[in-house]
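Apart from one protein chain that is not included, each protein chain of the complex appears where it belongs.
We just call them A, B and C in the order they show up, numbering each chain from 1.
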Amino acid sequence: MNSIDSHLPFLIMSALTLGSALVVVRVRNIVHAGFWLLPCFLGVAGLYALLQAHFFVVVQVLIYVGAILVLMLFALMLTQDVMNPNKPQTNRMSLPIGVFCIVFAAGVAAILTGHQWVNSNAVILPANVQTRQLGQALIGEYALPFEIASVLLLAALVGAIVLAKSEKEPAPLPLPTLAALPDSKPE
Amino acid sequence: MPIIWLIPVAPLIGALIAGALALTRKAEKIAPLFTIATTLYSGYIALFLHRGYASSTWLTIGSSYRIALDVNLDALTFTMVCVVTLVSALVQLYSIGYMANENGYARYFAYVSIFTASMLGLVSADNLFQLYVCWELVGICSYLLIGFWWFKPSAANAAKKAFVVTRFGDVGFLLGVLLLSSAAGSFQFTAIAHTMHAISMGELLTPLVSARTFLWLAPLLLFCGAVGKSAQFPLHIWLPDAMEGPTPVSALIHAATMVAAGVYMVTRLFTLFAFVPVVTETVLVIGMITAFLSASIAIVQNDIKKVLAYSTISQLGYMMLGLGAMGTVIAPSVSGVYTTGQTAAMFHLTTHAMFKALLFLTAGSVIHALHHSSDPNDMRGMGGLMKRMPITAWTCLAGVLALAGLFPFSGFWSKDAIFGALREASAKEPVAMLALVVAIIVAGMTAFYSLRLWLMTFWGEPRSEHAEHAHESPWVMTLPLVILGFLSVFLGGYLYFGNRFANSLTGLNMPTEPLNPALAGISTLVALFGLWLAWKLYAVRNLEKDPVTNLPSSIYAFLVNLWYMDAFWNRFGAAWVVALGGMVAWFDRNVVDRIVSGLPAWVCQQGGLAIRKTESGQTQTYAVTVLAAVAFIIVTLLWLTRYLPGSMHITMITH
Amino acid sequence: MNLSDFLVVSSLLFMIGAYGAFTRKNAIAVILSIELMLNAANLNFLSFWRFLHPSSMEPQIFVLVGITLAAAEAAVGLAVILNIYRDFGTINVDEISLLKG
Partner (left out) sequence: MPNDYSSLHPIILLTVLALFIIMLDIFLPKKKPAFLGWLVAIGGLIILLIDWHSPDAKLWYGLVNFTSYSRAFDTIFLLTLITVSIASVAEEGAMSFRGEYYGLLIFSTVGLMLIASSGGLLMLYLGIELTSMCLFTLVGFAKREKRSAEAALKMFVIGAIASAVMLYGISILYGVLGSTQFDRMSLAVAHLDAAQSMALWLGVAFTLAGIGFKITAAPFHMWAPDVYEGAPTTITAYLSTASKTGGVAALLQFILLGMHSALLEWTPIIMLLAVLSMIVGNLVALVQTNLKRLLAYSGIAQMGYIMVAIAGMQATNGSMSVASAYVYLLLYSFTNVGGFLIAQAIADVTGSTEVSALKGLHRRSAPLAFGMLIVLFSLGGIPPLAGFVGKLYLFAAGWSGGQHLLVLLGAIVSVVSLYYYLMVALQVYIKDPEEESRITVHSSLSAAISICVVATILIGAYPRPWVELGQYAASGLQRDSTMHIARLKSDVCVRSFGSVPIAPLKITEK
């Protein structure tokens, strides 16, 4: 197993990733949580760089940081006044779940580090070959998953539009099914 | 394929036609024509065409399990087919009058016809699977017919109760079917009988349990089904409630045929029961308890149908006594052996089907006449119907005497056969001696309550206005009564002389077994005593209302003395009997009922409510469950592999 | 630094994400947390690719699928939340529990 010698970058990147991830899940202000996702994703991109997955560094930054995160931030800013930031942002079970997650993480890490991984002894290819291979795979051997992923995106977009589009015409008379439902208000 | 496959199929066709008529709601009145004709056709095939075997494969599971629709018309099936088609046809004829003004006229006949088809399928089965399917089907028909007047809450509840309670037995039955068929690798009766034999010889391994356990467990599981279906203690509780259904249905399903299915099944599979004495002894003990318990309850009932229902349970207990009596083996049969006890049980099944159907139909005739009354079933509101409904009264008397087992009525011969079998068996099984004594006591009780029923209904003066204005039923109802009355009187003797019944069942040609004079004498005396007591208590008490001073003084004094006796019985005897009956009824209602149907229901209900609480509506709780489940699976596997290293192969797969 | 270290990081990241998804009241924060979980899976794939099978194509394809999925889920998820907001006037997951039992 060929190890990576650069210890310090790894420690920095993992600390950045995990630290900001913790902030994301714990911070009260939801917009801050959204912004803290940025260093987290960048940390993951850094780890990818250490793994010499150069193409995915770019993808991570472009798609996660550039697209998904921006989408999230828009949503967060639009809805930030919905949640009162002075109230706790986590539910009642946060302590037991925290303990559970720590124990579980320790267990998973223990099992994974204890496993004898089988190495195929292949050498890592230079970045340009890697990317060319990936490109060829996506139109060759893995054309089908690629196409299906695009169908998935299409379906997701259609779905998102259907759900998000506000209906222009005034609400018609309620359907019988609507009328029958108890109209309870959230407390 | 031989034409006999039409035996179960013909009534099914009749049912489909009636069902179609019911859906169109036009020409409902002609529905019974089809159902009766098809039922009679089934009987005709059985009577006049060749015996034989027809089979068609329906489904094959795995490599060896073949599920087939078989019609195996042997002597035993022939007997049952005759009983079922005859009673069914007569009941349907009777129903034309009885149900004339009811809603769902054609639907009723469709149900009855489906029932007939399922029952015929049950008795002509040659494999456990078909037996089980038809077993469930007759249960459903029973459910539908008990709840026929669904708008009455009591009927709806009774239907549900009947279905659920019999299911308890059916679970055991299903497990028995699975156990036996998985051991045999087949559902066929013969294959299962051979397997059982091989297991008893130690030549074959059994699934799940050891061979020794298997030999008693498998037949007892099957017997569970019989306990449920034939309303044996402690699952008998559904049958009295089932009287909520139309009375002809009670006559057909809950007296003559379906409730006898348990007896038939044990007879058919008797080879399986004969390996271990504890099995037959269980059958014997259950039969004994049932016979006594229900007879004692019947004494205190006032509802005419309830008396008959408890009487039916008691008589089914008699049949179980016959089955449990491991008497002399008289002949080998297709699937094993016939003993005197089995033959006697089947004999009693046949005669009982006639006179009990008759009794129910006469009760129905009375109820029909009183149907404007608030409680037409209550015997306290009857009396004096003898003059107003003579045919019903006389045929009912024939049925009563047959039930009482009075010489020479039908019941006498078959009851005596059971006593004979018990006496024979007592040499081998000590408990049979006790059973014989109990059976004789029950015979007295039976005579008592059956005559009591008749006297309260037909004797004396009318005790209500409705009874006063009662009229005889139309001919479609009285004709079946006359036919069944005739059979109730003569069928037993006819089948007894020349040993006709046993010879037909076993295919042998043996001379008539002479009656055991002591046994016949005792049973006759006991029956006479019961009748006499009923006569004294009921016929005379009614007269007491009228001045009886016109009687000769000596007889009067005698009566007074008897009255003294009566008071004594009332204060001490009857009070005890009533109290005992009441206690048994209370125990029945509050303990047996609760334990059998109450406790598991309660546990399930509470369990459901408890688990339901986890479904809190909180999305994130659900999400945690997903990961917790993953963690749980990992921990379980960790535990299994850590503490049971290499032994997972042994522990996880139980062959 | 070898495979185990990366796996430890990814398992921690996964559980942090899970913790957030299980405890955050804000529905959008739940989506953010799920993104963390997906990232952990991707990190796993690339670690295995780098240390065990650098010539294999599969993990890379999986990472692409994972990223696509993340994008799709973000889009649909936000639409679902918008819909919730219109109907309930809140996006507090805790308060949205008409359906239960």
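As a convention for this text, a contact is a pair of C-beta atoms (placed from the backbone, for glycine too) under 8 Å apart; a residue touches a chain by one contact, two chains touch by 3 or more.
These numbers were taken from a predicted model, which means no experiment stands behind them.
Put simply, the hidden chain is in touch with A, B, C once you look at the whole complex. Of the candidate positions B:100, B:525 or B:630, contact with the unshown chain belongs to B:630.
If you put the hidden chain back, the residue from B:40, B:133 or B:382 that touches it is B:133.
In the full complex, chain B makes contact with the omitted chain through residues 23, 57-62, 65, 133, 136-137, 140, 147, 150-151, 156, 160, 163-164, 167-168, 171, 174-175, 178, 182, 207-208, 601, 604-605, 607-609, 611-612, 614-615, 617, 619-623, 625-634, 636-638, 640-641, 645-646, 648-649, 652-655. For chain A, the residues in touch with the chain missing from this view are 108, 111-112, 114-122, 129, 133, 136-137, 140-145, 148-149, 151-152, 154-156, 158-163, 167, 171, 174-181, 183. Mapped onto chain C, contacts with the missing chain fall at residues 14, 17-18, 21, 27, 30-31, 34, 37-38, 40-42, 44-45, 47-48, 52-53, 55-59, 61-62, 65-66, 69, 72-73, 76-77, 79-81, 83-84, 86-88, 93, 96-101.
Please note the rule applied: only the chains that are shown with their structure count from here on.
Judged by the touch criterion defined above, the protein chains are all mutually in contact, each touching every other.
Between the interfaces A-C and A-B, more contacting C-beta pairs are found at A-C. Chain B and chain C have Cα centroids lying 64 Å from one another.
Rounded to whole angstrom, the centroid-to-centroid distance between chain A and chain C, based on C-alpha atoms, equals 4 Å.
Counting only residues that touch two or more partner chains, chain B has 618, 620, 624, 627. Taken residue by residue, chain C touches two or more other chains at 18, 22-23, 93-94, 96, 98, whereas all remaining positions touch fewer.
Across the complex, chain A meets chain B through its residues 91, 93, 97, 100, 104, 107, 111. Listing the residues of chain B that touch chain A in their complex gives 618, 620-621, 624, 627-628, 631, 634. Across the interface of their complex, chain C is touched by residues 612, 615-620, 623-624, 627 of chain B.
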